[in-house]
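Entry: chain A
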Amino acid sequence: MALEDYRADAMRCTRCAYCKWIPFDLIKSARFSKGCPSMEAGKFHSYSAGGRLVTALSLMDGRSTVTEKVKESIFLCNLCGLCDVSCKICRYDMEPLEAMREMRATFVSEGNGLPQFAPVIESLRTEFNMLEQPAEKRGDWAKELGIKDLAKEKAEFVFHAGCRYSFDGDLSHIAKTSVKILKQAGVDFGIFGRSEKCCAGRAYDMGYRDDFKTEADSNLKAWKKAGVKTVITPCSECFHTFSRKYTAKAGSEIKVVHMVQFVDDLIKQGKLKLTKNVDLKVTYHDPCHLGRQGEPYVPWNGKEKKIFGQAVAYDPPRPKYNGAWGVYEPPRDVLKAIPGVELIEMERIREAAWCCGAGGGAREAYPEFSSATASERLEEAQSTGADAIVTACPWCERNFLDGTNASGSKLKVFDVIELVGQAIGEVKQ
Partner candidate 1 sequence: MSTQIPSDAYRAIEDIVGPENISSDPAFLDSYAFEVMAETIRPNFDHFMPRPWAVVLPGSTEEVAAVTKVCNKYKIKVKPISTGWYHWAAPLTEDEPTVQFDLRRMDKILEIDEKNMYAIVEPYVICAQLQAEIMKRGLNLNIIGAGCSTSIVASTCAYFGAGPSSYYMGHNSENLLGQEWVTPAGEIIRTGSLSSGCGWFCSEGPGPSPRGVTRGALGSRGGLGTYTKCAIKLSPWQGPPVMEAKGRPPGYRLPIHENFRVYSIGAPNWDAWANCYYQIYDNNIGYIFHRQFNLAGADLAPSLWLNYIDPTKTINDVETSVKDPEIQKITEEARIAFQFIMQGNSIEDIQLQDKILDAILVETGCYKVKRFCEPDMAEFTNMYLQRLGHKHCNYIWVGGYMGSWMQPGTPDFTKNYVPVAVKGFYRDQESHQLVECGGDAMMGCGSTIGGGGYCGLEQFVSYDPLEKDSVAACVKHMEDATADALANGVPPGKEYLYLQVGWKQDRVFDAWAKMPQQFIFNFQRKIKEAFDPNALGDRNYPWLPEGWGKKP
Partner candidate 2 sequence: MDIKKKALAEIVGSENVIDDPAILDCYAADCSYAAKRTPWYIVRPKTAPEVQALVAWANETETPLIPVSSGAPHFHGDTVPSAPEGVIVDLSRMKDIKRIDRRNRIVIIEPGVTYADLQPALAKEGLRISRPLLPRANKSVIASLLERQPTLIPRFNFSLPEPLRACGVVWGSGEIAFTGEAGNGPMDLEKQWKNGVAQVDPKGPNATDLMRLLTGAQGSMGIVIWASVKCELIPSVRKYVFLPSESIEHLIDLCYKLERIRLGDEVMIVNAAQLATMIGSQTEEIKVLKEDLPPWTVIIGLAGAAHFPEERVQVQELELKRLAQQCGIELLGGLPKISTSRVASALESCSAEPYFKFTYKGACQDIFFLTTLDKTPQFIATVFLIASRLKYPLSDIGIYIQPQHQGVSQHVEFNLPFNPSDRRESEKVKHIFTEASHALIAQGAYFSRPYGSWADLVYSRDADATRVLRTVKQIVDPKNVLNPGKLCF
């Protein structure tokens, strides 16, 4: 693809500004009606998905050039995809999220990437992670857990911890709890541990497609060699990358399961008993990459056709990705199954969830913007009266923890798996 492939999106954008708001049908209050963190920070129309489409057109047509502000307007964004959901409430022919990804790739290929990304990408290339950590430490979290090393052995399932769980000392216990659950369930799985490589989804979103392809190919090769048929991961960004980007961009046919889906199945099959009380009022945050960007993906290679004269359709029919089929119920069902947990929903949930602020390279390039986005979400969580915000992605958790620590808020931050761990007595409350 090239940016020119999105000319149609740009020309057919109607500047309706739906991309700035959650789907209007879902608005329950004025306070929690907005959907686009970029617009809240940047304010000018150029910071919206629609505005970026205009920027694309303006640049393609030579009406303007890339300035620092233009770069900021493109990259000050989590690529959370809320705009995509809202746009597609009424449009079948627009792909604003894909167009914005394309813009980043174009910017990077033309030398207009962000310097803030350079050390992160360098880390990916040399240490195979995007946290600028030494690769040799990657498997430390799993030491002494006695898990199969798929660099040397084979298994049907690979548990992919992801960079954040592997290196973040505050969060790696969630990876540990996950593997304990898998062991208890008798799953034939292994890990790559020190040899595990980043999914590189974030690199793709930052605009570094070649680097993404390198890591994707490497991961797929390693899995094939290990006989892996299914990837289980507790990280939503990895989940999205493996199930969507690897399928679309690297030809993957591997099945991908998020840890919460797996646990949900175990509970429903009676294979996991949650016996300990966890007295907690919680609210659940839908990670973008598990929710609206976690829909099942079917590769499509077709073209636009016209029907009824000028109406846009596709040949063959193009699957619709509008957040309708994200992974929303499994984490909620798991929470509801935990004795003592009371689930209170925020207003912006499911496909309309406000982003945690960590994705799209925003945390790396614009930390203030990233933390302001998280603060907004934490405020929404607090408004429910919940004791804790629970989610299913380490990036969300990191951003929320940083937010609560900075503000001194008493709101706790948990992963779903962590609460499951408490409910099965594996984790102290």
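As a working rule, contacts are C-beta pairs under 8 Å (C-beta built on N, C-alpha and C of every residue); 3 or more make two chains touch, one makes a residue touch a chain; residues count from 1.
Selection rule: all candidates are chains of the complex that A comes from, given by their letters.
A quick note: this is a predicted structure, and the numbers were derived from the prediction, not measured.
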Complex partner of chain A (touching, any copy) among 1 or 2: 1
Complex interface listing, chain A residues touching candidate 1: 7-8, 11-18, 21, 23-30, 33, 43-46, 50-51, 54-55, 57-59, 63-67, 69-70, 73, 85, 87-94, 306-314, 317-320, 322-325, 351
